[in-house]
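Removed from the display is one protein chain of the complex; every other protein chain stays in position.
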Amino acid sequence: MNKGFAIDCIGYALFAVFVVLIIPWLANYSGYDLNVYARYLVLGMAAAAVALSWGTAGILNLGQALTFGIGSYIMAMHLKLKASEAQAGGMPDFMGWTNMEELPWFWEPFQSVSFTLAAGILIPVAIASLIGGFMFRGRITGVFVAIITLSLMLAVQLWIISEQRFTGGQNGLTGLAALELFGWSVDVYGLAFYYMVAGCLLVVLTLALLFLRSKAGLVLRAIRADPERTRFFGYDVSTYEVVAFATSAGIAGIAGMLYAMILGFASPTYMGLSLSLAFVIWAAVGGRESIVAATLGGIGVNMAEGRLSDLFFDQWTLILGVIFIVVVLFLPRGLFGLVMDLRIKLESHFMANPISRMNTSLDKHRSETTASQREGK
Amino acid sequence: MHSWLNEIFIGLSLTSILLMVALGLAIIYGTMGVINLAHGQFVMIGAYVAWFLQSQFGIGIIVGLPLIFIAGALLGLAVERTIIQRLYTRPLDTILATWGIGIVLEQLVRGLFGSDSRYVARPEFLDGNLILAGVHMSYYRLFIIGFALLTLAVTWFLLFRTEFGTKLRAVIQNKEISECYGVSANRVYAVTFAYGAGLAAIAGALITPMVSVTPTMGTGVVVDAFLVVIVGGVGSIVGTAAAALMIGEATAWLSYLLSETTARILILLGVIVLIRFRPQGLFPDKVRR
Partner (left out) sequence: MAALTLEKLTVKFGGLVAVNELDLHISDGELRCLLGPNGAGKSTTLDLICGKTLPTSGRILLGDQDITHLPEFKRARAGVGRKFQTPTVFKELSVIENLEIGRSAFPGVFSTMRVFRTPIRGQIREVLSLVGLDYEIYTKAENLSHGQTQWLEIAMLLMQDCHVILMDEPTAGMTAQETKQTASLFRELQGEHTMIVVEHDMAFVRDIADIVTVMDGGSLLAEGSIAEIETNAAVREAYLTDTGDDDA
């Protein structure tokens, strides 16, 4: 816990500079490109959510897109209501097509911006706490967590597709209005919106890093290594797991809300198997042990996809598949692992040599003296 | 009265398909602990091989089965030797690698044959229905039920009545000690993976007359197969069969009583509850590790 704090801060500061200064410059400050990069940032945030529970606590959540999708639907519901104000009874158009008489009760509260913003975080957190409590109190681990989260996501996705009169079904929620915050009508193609997304990302990552840097993060790492042993030191492992799981769900919820704004619609594919596994894979490419690396993985893969899919058309997906296989085979800790290995090599090359030599001689000295001290006791 | 008999038959038909698909996966997961998300793509490739044989050479599904099995097994062998064998110490990572393999296979097939749906005709001698107590049972579905049982029997025989099966079970129980006694675990793994992939390909070929063949057909298949394997219990082929029967019949009945979507949602939720309270599965293999 004590070590490497300065280096991590420098790394994070570089990341912040990249997000705040370099990306807008890369995008030429032009609206369309800024919107695209904002999307990458949001997908990076989703990858960070995966890394938070997987890389730290060892909980592989294959259903991360569930909470992401719920976040996006919550935001879309609010924006849809806003767009439908002129309609009869303020009802969204698709409800009229399915002969709904009045707005369903659970749509009502989403008229309010503040309720929507709170719900976009708290509902994913609540769902994750419930399902997490259900799983982790039963000491479910590893592949079983993966299957349960995956099944739940598919079940909810099926429900959303089938209940067209409430959810817009397969089409999702389209034709959304612009969000209005404190009288500011958000233009998703503007620089201001990009900075709002970047700000959300940096705040979320900072808070998450604080959490992981604290002793709670250390306990999570201990749990990943040996949950049984951690219990015998008095830590309630399942509560820690639920907290990590729910925190990552909250982050995914925020990402989902932003995503619905950026693309201007919410769709059942947001909680699909492909997107969910893509989150996991981006986190793996960047490095699951660090949420910043996972974010960069998400941003990087999507940036590459944006550039290369123009060049290779359909073959891009093929290339992506090959990259994933290669990363899993040869870089199990992702690009972050590669960087860390380099750092350790550099450290031992430039500085640690004389110190470690000193240490070993001290060691000898110490083991002799302490041994005799203890003899004397 | 014939309506519930009808549902039982539909359930059995679903069961036989689930069993065919899940059996290969169960063997691979039970032996190596590899979570093979590319299994659905193996099924898809089997379907495409069947389509290719029929459309290019006029070879019917059933005559072509040995070829289809060999094609699937060779593909499985290639995948195991190049990728999977490096991941035996990291089972959770196999989820990612095999998902990547799945993407690659899907994309290759799309590149070769396009994304259009392909149709494969069932063998003519299996056209028509058997009418029993007022229930129309298509001969082809009956054939698949029989074939699934045969596959189960053959697999059971391979595992428990052959020298290879003995070696396989020895490796499952203790890899290191088996190797001390001269069993090459690597070889056992390779053969098992190839066999599982071959079974997947056969399953893919046999379902072609009932579904449309597309490059993306594998994704849905693998999830169902996985639920069956986990519910059945790791390493138990009896459990896999029982779970396939349970999920197949439940799907048929719930779809009949409620709706297809509700049935699927309820089954997914049921599976979640089952895993939570019985993570070892319905019929756990007691002597495992």
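Per-chain residue numbering starts at 1, and chain names A and B are given in the order in which the chains are listed.
Definition applied: contacts are C-beta pairs under 8 Å (C-beta built on N, C-alpha and C of every residue); 3 or more make two chains touch, one makes a residue touch a chain.
All values reported here derive from a predicted model rather than from experimental measurement.
When the full complex is examined, the chain removed from view is found to touch A. Residue A:F233 is the one among A:W25, A:F182, A:F233 or A:F350 that touches the chain not shown.
Of the residues in subunit A, those that touch the hidden partner chain are 1-3, 211, 213-216, 218-219, 221-222, 225-226, 228-237, 239-240, 243, 359, 362-363, 366-367, 370-371, 374-375, 377.
We adopt the following convention: only the chains that are shown with their structure count from here on.
If each chain is reduced to the centroid of its CA atoms, subunit A and subunit B end up 33 Å from each other. For subunit A in complex with subunit B, the touching residues are 60, 62, 134-135, 138, 140, 142-144, 146-148, 150-152, 154-155, 158-159, 161-162, 273-274, 277, 280-281, 284, 314-315, 317-318, 320-325, 328-329, 332.
Of all residues in subunit B, only 35, 83, 86-87, 90-93, 95-97, 99-104, 107-108, 110-111, 219, 223, 226-227, 230, 259, 261-262, 264-265, 268-269, 271-272, 275-277, 279 touch subunit A in the complex they form.
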